[in-house]
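Now for chain A:
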Amino acid sequence: MPVVMDQDRVSRSLTRIAHEIVERNRGVDELALVGVRTRGVPIARRLAAILLEITGRDVPNGALDITLYRDDLMKSAVGPQPIVRKTEIPFSIDDRHIVLVDDVLFTGRTIRAALDALIDFGRPRTIQLVVLVDRGHRELPIKADYVGKNLPTALSETVSVRLQEIDGIDEVVIERVEGGQA
Partner candidate 1 sequence: MKRLLKGARVVDPASGVDGIRDVLIDGDRIALVGTSIPAAAAAGAVIVELGPSLVVCPGFVDMHVHLREPGYEHKETVATGTAAAVAGGFTAVACMPNTNPVNDNASVTRFILKQASAANLARVYPIGAVSHGSNGEYLAEIADMREAGCVAFSDDGRPVATALLMRRALEYAGMFGMPVIDHCEDRSLAGEGVAHEGFHAAQLGLRGIPSAAEDVMVDRDIVLALATGGHAHIAHLSTAGAVRSVREGKARGARVTCEVTPHHFVLADESLREPLVYDTNLKMNPPLRGGSDRDALITGIRDGSIDVIATDHAPHHADDKRVEFDRASFGIVGLETAVSLGLDRLVHAGIIGLGRFVELLSVNPARILGVPGGRIAAGDTADITILAPDLAVTVSAAAFRSRARNTPFDGWTLRGGVAATLVGGRPVFANPGVPQTSGFERS
Partner candidate 2 sequence: MSETATRLRGKDLLGIADLEAAEINLILDTAEAMKEVASRPIKKVPTLRGKTVINLFFEPSTRTRTSFEIAEKRLSADTLNIAIAMSSVVKGETLIDTAQNLEAIAPAIMVVRHGSSGACHLLARTCRAGIVNAGDGTHEHPTQGLLDAFTIRERKGRIQGLKIAIVGDLLHSRVFRSNILLLTKLGAEVWACGPPTLMPPGLERLGVHPTTRVEEAVEGADAVMMLRIQLERMQGGFFPSLREYFNVFGMTPERVRLAKPDAIVMHPGPMNRGVEIASEVADGPASVILDQVTNGVAVRMAVLYLLAGGGENEAAA
């Protein structure tokens, strides 16, 4: 079970990404972070903390649940239902530069759903995307603006991101799965 990123590496990646965000947006004016549930949320919070350190400014932070926007829900119910959780975006997203934050970018469908959800909340000026890991195999024309690590993977593998806030440890792990997806 190879660990491809350890705690140190995760931390350094997030610090680098925070600096990239500041550089590309020439500061944090009108910026807001929106973490995609579940693990995008703690990552977004950490980025907000780092941005505060760097710039001295509080960047607004929200959580987005995209379950109700997934395109695979249209099939008939077979397995357990994805649990719907609350979306909490306690600020207006109109005219803002929204930075979407997620842990793994894979087919791109989660981000597509997140874009649909965001548009229902208002009209941001721009939307940018932060991911901790990009594992390839895109099925839609979606790209990340900020990437912690590019990780070429086989379809038969799964990438697990574990975070201190949820899993008690920071690490990114690749596992080979027998006979299909986990």
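A word on the picks: all candidates are chains of the complex that A comes from, given by their letters.
Criterion: a residue touches a chain if its C-beta (ideal position, glycine included) is under 8 Å from a C-beta of that chain, and two chains touch if they have at least 3 such contacts; residues count from 1.
No experiment lies behind these values; they were computed from the predicted model shown.
Here chain A touches just one chain among 1 or 2 in this complex, the one numbered 2.
The touching residues of chain A, when paired with candidate 2 in their complex, are 65, 67-70, 72-88, 102, 104-107, 109-110, 116-117, 120-122, 139, 181-182.
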